[in-house]
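Could you have a look at this structure, given as structure tokens, before my questions?
Heads up, one of the protein chains got dropped from this complex, but the rest are sitting where they should.
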Amino acid sequence: MTPLERAEARFGWKLVAPTIAILGLLILYPLMYNVYLSFFDVQLNGSKTFVGIENYIKLLSNSDYYSAIATTSLYLLGTVVGTTLLGLAMALLLRDPFMGRGLVNAAIMLPYVAPVISVVFGWQFLFDPISGVVNYLFVDLLGLWSERSNLIGDPDSALWVVVLFDIWKHAPIAYLLILSKLVSISRDQYEAAAIDGYGPIGRFFHVTLPELYFVLATVVLLRLIWNLNRFEDVYLLAPNVETLPIFTYYQAFTGVIDQGLAAATSVIQLGVLSIFIWFYIKKIMKW
Amino acid sequence: MLGKKNIKGRIGFAIAILLLVSFSLLPFAQILSTSLKHQYDWGNPSLIPQSINLDAYKELLGLTEAEKVEIPAAIQKILNNPKLSAEKKQAIAAKYTANDNLFPFGKYMLNSVIFSVGAASFSLVFSVMGAYSISRLRFKGQVVIQRSVLFVYMVGGVLLMVPLYQMAMNVGLASSLWGSAFCLFLIYIVQTLPVGMYMLGNYFRGIPFALEEAAMMDGCSRKEAIIKVVLPLSLPMLATVFIYCFIIGWNEYLFASVFLKQYPEFHTLPLALQELFVSKNAIWDRIMAASMLTLAPIVICFLLASRFMKGGKTDGGVKE
Partner (left out) sequence: MAAIKLKNIVKSFGDTAVVKGIDLSIEDGEFVVLVGPSGCGKSTTLRMIAGLEQATSGDIVIGERVVNDIEPQHRNIAMVFQNYALYPHKSVRENIIFALRRLKVDNADIERRLAEVSEMLQLEELLDRKPADLSGGQRQRVAMGRAIIREADLFLFDEPLSNLDSKLRSHMRTEIGKIHNKFGRTSVYVTHDQVEAMTLADKVVVLHDGYIAQAGTPMEVYLNPANVFVAQFIGSPSMNIIEGTLFNDYLLVDNYRLPRKQLSNVALQTVIDQQGIPVKVGIRPDFFNDSRLFPETDNTFNFTGLQIDLIEPMGFDKEVLFNLAGEAVKARLDLRSELQRDQQIDLVVELSRVLLFDSETDQRL
């Protein structure tokens, strides 16, 4: 290396040093410390007793853990499929310019940027058994249900409310990703397909979908990664829907506090998450 | 695309757009509507209030006069008893005049602003430095750092809450008010820094290298080239990143609840709203008004950010 190249490298390290320090100290180190904690019985006040793999044994024999895994799986399935399909539909609908597209765009992006804490109250009111519009619509107006019900109060139905909420909130980001790819498909391809005798549906399956394959995979993977960690959106809307993050939170900070157990849950979850992230970095980012 | 839509197609398109926009906006409309309704109007499914009720907003924004609470006559008699010491009298009076309905919205908002603006500022500075380094400078280890940032970007807060809390406990920060606030502040920086690095890194890569080289030929050092050329060109993106980081802090609930739950005077808006919701003072119009006021800054920021986003400024400087 020449002196100038060395100077450049030094400058590079200097600039990135604060970032490395902060991220290392407050993310990478805690992740490792978490593994360490998972072998201890940890109290809220910080006192620890070594218990070996007892936390893991407790966890794996806890039926609530398995039900949290099942809830999480349903949650992931529902949100990934819903978000991707709605995002795709939105992108197809809004691809071509029309009067007022900017306004429509702003409107549909709003759920994505709005604070969870605010919008959950709107949702709770919508699903309120007495005053909510949803019950009014399905019971009084359409007569589909025989009586008003508390959809958020019952964990089974609340799961689907939470899924719908997530789709509402995150379809916009799927829409943006898909749209940016969609508008880059050249017109020529559609014209060629049209000349070859394909109608709109044929063009969708033979031109659009193959081009979108990659971006759809990206959307699915990103949804999996983000939603596996999703806490606020679920907890604040329906605290009775116990996905893994909520389960961990309850273990760590409420009721009979068992932070060691919570650490063990996080370790396993990090393992699964790492697989998704690895996949994303390798296959999508192609690094 | 191919072929113009016929009338039927256009109507279908309009309906689809209408449905989509309604679906997106309905919860917001509901919040706004309920915040403006009188209590007797809540059960009415119409979104338009029968009459506008601004009390909730007035109360939250501190526009109402502190309500003079009437002290019951019987109590008044006791207070008039000259045998009672002045101190005791005051204590009794306070008990009856105490307005524990009060929700100090302004204070919570200020807390939220301090945390999210502060963290976003630090994050922005560090991420400008870091992102420039990993996207523009050549040195060994760059790729590893780049990947680590991406990895860290995707690790959620849920996985960190236990170890971070325990670390704060170990160094003795979690047991004091200011220590907890400091921890939360650091955590907000950490939560936003990878996002900033990621967004800015991609943006810097898009700025033609030749511009910096031209600055260096014009006699600038690397640092001057960054300050005089790269940063002015990145202003819209810097604003966007700042707003994005601000939004993350503004919306955060998990760590605020872990670190600040026991310190009500430092509650941020999400924490305070949740506490309000589960407390006995939960009244829909007040909650909705508070939600509305929490939303408002974000919506404004978002509209600003989307304006900024459009102004791509590098076109013209370099021919592609």
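We just call them A and B in the order they show up, numbering each chain from 1.
Rule of thumb we're sticking to: a residue touches a chain if its C-beta (ideal position, glycine included) is under 8 Å from a C-beta of that chain, and two chains touch if they have at least 3 such contacts.
Keep in mind the model is a prediction, meaning the values are calculated, not measured.
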Contacting the left-out chain: of B:15, B:52, B:171 or B:210, that is B:210
Quick one: say which of B:229, B:269 or B:292 touches the chain that got left out.
B:229
Listed residues B:76, B:175 or B:221, member touching the removed chain
B:221
Which parts of chain B are in contact with the chain that was left out?
208, 210-211, 213-221, 224, 229, 232-233, 313-320
Please output the residues of chain A touching the missing chain, sorted low to high.
2-5
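Keep in mind that, in the parts below, only the chains that are shown with their structure count from here on.
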Centre-to-centre distance between chain B and chain A (centres being mean Cα positions), rounded to whole Å
19
Which of the residues in chain B end up touching chain A in this complex?
1-2, 13, 16-17, 20-21, 23-28, 30-31, 34, 42-43, 45, 126-127, 129-130, 132-134, 137-140, 142-143, 145, 147-152, 154-167, 169-170, 186-187, 189-190, 193-194, 197, 222, 247, 250-254, 257-258, 269-270, 273-274, 277, 284, 287-288, 291-292, 294-295, 298-299, 301-303, 306
Given the complex, residues on chain A that touch chain B span 5, 8-9, 11-16, 18-20, 22-23, 26-31, 33-34, 37, 42, 44-46, 90, 93-96, 98, 104, 106-111, 113-119, 121-123, 125-126, 130-131, 133, 136-137, 168, 172, 187, 190-191, 194, 200, 203, 225-226, 228-232, 235-236, 245, 248-249, 252-253, 259, 262-263, 266, 269-270, 273, 277, 280-281, 285, 287
